[in-house]
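Note that one protein chain is taken out, while the other chains of the complex remain in position.
Order as written gives the chain letters A, B and C; numbering starts at 1 within each chain.
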Amino acid sequence: MILIEAPEESLRYTFGQHPPLAVLHPGDVVRTSTEDCFGGAVRSVEDLPSRVCDWFNPVTGPFFVEGAEPGDTLALHFAEINPARDWGMSATFPHFGALTTTHATAMLHPPLEERVWRYDIDTTAGIVRYHARRSAVTVDLPLDPMLGTVGVAPAAGEVRATIVPDAHGGNLDVPELRPGTTVYLGVNVPGALFAFGDGHARQGQGEVCGVAVETAMNVTVAIGLIKDTPTPWPRFETDKRLLSIGSARPLEDAYRISQHDLITWVSNLSGLELLDAYQLVSQAGQSAPGNVCDPNYTMHAAIIKNLLPGLTPYGGIRQRLRALAAEPR
Amino acid sequence: MILIEAPEESLRYTFGQHPPLAVLHPGDVVRTSTEDCFGGAVRSVEDLPSRVCDWFNPVTGPFFVEGAEPGDTLALHFAEINPARDWGMSATFPHFGALTTTHATAMLHPPLEERVWRYDIDTTAGIVRYHARRSAVTVDLPLDPMLGTVGVAPAAGEVRATIVPDAHGGNLDVPELRPGTTVYLGVNVPGALFAFGDGHARQGQGEVCGVAVETAMNVTVAIGLIKDTPTPWPRFETDKRLLSIGSARPLEDAYRISQHDLITWVSNLSGLELLDAYQLVSQAGQSAPGNVCDPNYTMHAAIIKNLLPGLTPYGGIRQRLRALAAEPR
Amino acid sequence: MILIEAPEESLRYTFGQHPPLAVLHPGDVVRTSTEDCFGGAVRSVEDLPSRVCDWFNPVTGPFFVEGAEPGDTLALHFAEINPARDWGMSATFPHFGALTTTHATAMLHPPLEERVWRYDIDTTAGIVRYHARRSAVTVDLPLDPMLGTVGVAPAAGEVRATIVPDAHGGNLDVPELRPGTTVYLGVNVPGALFAFGDGHARQGQGEVCGVAVETAMNVTVAIGLIKDTPTPWPRFETDKRLLSIGSARPLEDAYRISQHDLITWVSNLSGLELLDAYQLVSQAGQSAPGNVCDPNYTMHAAIIKNLLPGLTPYGGIRQRLRALAAEPR
Partner (left out) sequence: MILIEAPEESLRYTFGQHPPLAVLHPGDVVRTSTEDCFGGAVRSVEDLPSRVCDWFNPVTGPFFVEGAEPGDTLALHFAEINPARDWGMSATFPHFGALTTTHATAMLHPPLEERVWRYDIDTTAGIVRYHARRSAVTVDLPLDPMLGTVGVAPAAGEVRATIVPDAHGGNLDVPELRPGTTVYLGVNVPGALFAFGDGHARQGQGEVCGVAVETAMNVTVAIGLIKDTPTPWPRFETDKRLLSIGSARPLEDAYRISQHDLITWVSNLSGLELLDAYQLVSQAGQSAPGNVCDPNYTMHAAIIKNLLPGLTPYGGIRQRLRALAAEPR
């Protein structure tokens, strides 16, 4: 287990360009922490993000993985994603979210009111408590920690703000990035330069207002590398499912990307001819939005692994990374 | 229990315009049947739909509900949706589906191959069996019967093909329309003139190839009417959840409609102020696509009813309709 | 010349379903009138459309054309489109327009202010005069009369509100439907049942607020019929250009439809192989939005006819209709 501190001044707001925070090797298990999307600056309902934040969505990293080269696939097994605070924050933010005028869906309306909500996080009880701002209503929601953002340095020499989801990962906001999930990302630059952050105590599917229950996280991740195997779009593997992630606008293109990737992936793994795989996914596939508010929208496509033989991707690296992460230290 | 036969010549391919198949009253429980989306004409893998079908997606109905007037809400509690055959059919169809050139997403490619798959339906074992066409692979999937299409006559004097989902309902293809679901539809014309069909032994979320496991169904439905209460978009209620359905293009507009409807509905039912409801749904809401292949795309937004008090809509009519449907006959 | 009166009670708000206003024959030249999109009810800036109008966008018709059958093409040569009043009206309308929350692009904003503008129309000077509402500014714009809406009864037994543009025509709002333009529409039902209306003294490209300078028009149109020749989407022919019209959402699908139709049309007329036509239109083609506010958005694709031989479509019927319309009476 390698412990890596991520002090505030090391936080990054783009994928690409930055020098590595640490150099890692395949087989390493790393424990570190992530700040919330406000960099920790929003702590009470009086802290309007547009006033107290200059930048949003910091990530911890980037990490250089020895031996990673373009055309390889990086495997990140997230063994632990655990709230580091007993509170989380959410907000409406001007010109952000699915049901308001934005930078791109530009309208003549003034922005919606900027408002902040503070949640209690009780990791023992497994509860996230919502407090209404205009009434005394509280609602207990299940704690369901996840990371909104994970990615590598983009292809083609690009550097992208961490808020942008695309083929390199980024702010996917797919709740299935829970503890126990393995993430696969295609490597675009030597060392891969992966980073992650944007912990959510929980979020709704689609994250309609654009902000989840944002909190700092303690994270343990095991690093794997599959040589000479490209991965076109981010993929997840859980105990039960394979997921393909697509990010684009309009939302149907995110859907198309995710379905296209899952169908071709299932076809390759199982030996099903392509249209036969198209048909099977049409009946057995699952789908949901990640977020529908970022510069790209995100959807996932998923299939149950035990439906048919062969759906153990990347030579079963997930099993090895799980074992590594579970070793006593 | 009113038994209504639906012979082939009574099937309808539009919402609106047709004389009623029967006149019903609030409180009636009806048992009838629906044909599959091919009108039963596709029975083997040799039956290419483009050759054997003239029209697609017939519905049973329309039914005139005494007392229903514009501004009311029709409640349809589907107590039974049960496969009437031990086989179902699916297909790729030229210029239809999410991953192919279509009428609207017009491209210069020739259409994908038209191919038919025949599924075995075993209602006792609860299994739908897929057979690959280019290999000997079979896959057993859980039987999960549903109706793809339910709707009323549209507003503004329009008549819409049954394949079109919109504010009046139509081909929503939302798998949550299972046995036990209550559907709420705003009434646009005297008598509402509702109809339903397009049974699926199961379907994937998004129905990516555009065709589910299509089969005939036996259907039992209890009819309710909520006077002087408009419903802007189709809504579902199940034992656990409230769902709002949006249909539009691009897919983010279907998402927006469904989220907007759910948020305003939760706000109205619970008394939460609007932005407080926006925030709560952002963290607690669920979302998934219906189909992403029709003239409009469909998404649902959902919330768990027992999260907070008040989420018993329409005066609890669902409980009464369930009781009615459960009465011995 | 056949004179047809179109009294208010004969105006129609859907394409499809209505009995014909008159029966016409190929070769007929008809003179009639159209009301504005408000049915003439908005006459001063105090007349808010949401208060004084029940329905929008009436059309004159439908007209039954003897001999027209599905699979034929109707040709309508608009020889005259002339303002019947010396004033026109425009407005912002709640939940309508490109830069505001709408029924489909649903947001949590309250609607923009509803406001009415009254324009002076001077047909002699060729001027439409804008008067600002919050200052004394006036602007003289060139008079450029056009019809926003033209269409036939839709296919598949559908009936569509006149505000909807689709393959059957409808509210295209393409300013190139000026005096002197020939419109081609595929026939879906016996008699075609065409209708038109929604005169604009002028409009901007895209009609961003959703409402043009709306006015009543006197219209002269010559009727032609091309047997056994289908037309998939509305097409226009002017002295200089061929135009293909696509209507869909998202806007890129309207673009795709219009480009796909123009490319295949040019390929068929000129004998250019398909990708060669794709290449030529890529360099020589013209494109602009019709409106970006209706249930479907509209774009046109156009090419200059004298670029290459063969671009005289439908056997040159436009020349014959022009001659007919120009005959002295």
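Everything that follows uses one rule, which is that a residue touches a chain if its C-beta (ideal position, glycine included) is under 8 Å from a C-beta of that chain, and two chains touch if they have at least 3 such contacts.
Remember, it's a predicted structure, so these values are computed and weren't measured experimentally.
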| item | value |
| --- | --- |
| Of B:Gln17, B:Thr60, B:Thr73 or B:Thr101, the residue in touch with the unshown chain | B:Thr101 |
| Chain not shown: contacting residue from C:Arg241, C:His260, C:Lys305 or C:Arg318 | C:His260 |
| Option touching the unshown chain, where B:Ala6, B:Leu24, B:Cys53 or B:Leu112 are the choices | B:Leu112 |
| Given C:Ile81, C:Cys209 or C:Leu242, the one touching the chain that is not displayed | C:Cys209 |
| Touching residues on subunit A - with respect to the absent chain | 13-14, 16-17, 55, 103-108, 156-161, 167, 246, 248-250, 253, 256-257, 259-261, 263, 274-275, 278 |
| Absent chain, residues of subunit B that touch it | 99-101, 105-110, 112, 250 |
| Subunit C residues that touch the omitted chain in the full complex | 90, 92, 98-99, 112-113, 115, 117, 119, 128, 130, 132-135, 137, 139, 141, 202-213, 249-252, 255-256, 259-260, 263, 270-273, 275-276, 278-289, 292, 297, 299, 301, 307-308 |
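Following the convention adopted for this analysis, only the chains that are shown with their structure count from here on.
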| item | value |
| --- | --- |
| Centroid spacing, where centroids are CA-atom means, of subunit B and subunit C in whole angstrom | 35 |
| Inter-centroid spacing, subunit C versus subunit A (mean Cα positions, whole Å) | 47 |
| Shared interface positions of subunit A, touching two or more other chains | 99, 112, 250 |
